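Written below as structure tokens is the structure these notes are about.
A single protein chain has been removed from this complex, and every other one stays in its place.
Right after this comes subunit A.
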Amino acid sequence: MTTTPPNPVDGDDLLGRLPEADQATQTRLHARLAAAAEQAGILDVAYRTLDTPVGPLLLAATEHGLVRVAYASEDHDKVLDRLAETVSSRLLRAPARLDDAARQLGEYFTGRRSLFDLPLDLRLAHGFRREVLSHLRDIGYGTTASYAAVATAAGSPRAVRAVGTACATNPLPVVVPCHRVIRSDGTIGHYVGGAEAKKTLLTLEATP
């Protein structure tokens, strides 16, 4: 606190003492806004985070389905900024829309679910990358495929690197299982969530 006498017509020192709302009030008001926006049909992107064995995951959904899953290493704030730019800035933390996704992911990480049954919004993937993602969903739980095999399945056997790029830019990791794509020599290769996370997922799926 400074001791300089305040300028009598300047109110900064006075008004600065008005408190911000406390956390409980902010949370309550935010939930109220999210519910009202959802009801008014103007909540374009709802998001929440979920704690998992591979760290906190950001989950985001449009009214069409799950649109983004992001690892902490991708920087959740940056991911949200990108979503605001590319999908819609009408974006709020609103967990209700993601209840089903969070529940299914919770079951997956505790070994009780091997298949996700969720509406997906693939608008963040385009062209060949999107084609690749649709083939990734054919690689079953507990199995793996090589980048080359996925390229062949996608109809472009020589596009092995492009498959790698498609996996690296998968907007829906874990749910669209790019972690099941490994190198032809059997090593696990790169992963959007880091090699450690990939190993964790593959180990989880290999556990009966």
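Observations on the model:
In the analysis below, a contact is a pair of C-beta atoms (placed from the backbone, for glycine too) under 8 Å apart; a residue touches a chain by one contact, two chains touch by 3 or more; residues count from 1.
The rule is short, and it goes like this: contacts and distances are computed from a predicted model.
The complex appears with one chain absent; UniProt names that chain "RNA polymerase sigma factor, sigma-70 family" among the candidates "Cytochrome c oxidase subunit 3", "Binding-protein-dependent transport system inner membrane protein", "Thioredoxin" or "RNA polymerase sigma factor, sigma-70 family". Considering the whole complex, the residue from A:37, A:102 or A:204 that touches the absent chain is A:37. Residues of subunit A in touch with the missing chain: 1, 8-12, 14-15, 17-22, 24-26, 29, 32-33, 36-37, 40, 42-43, 88-90.
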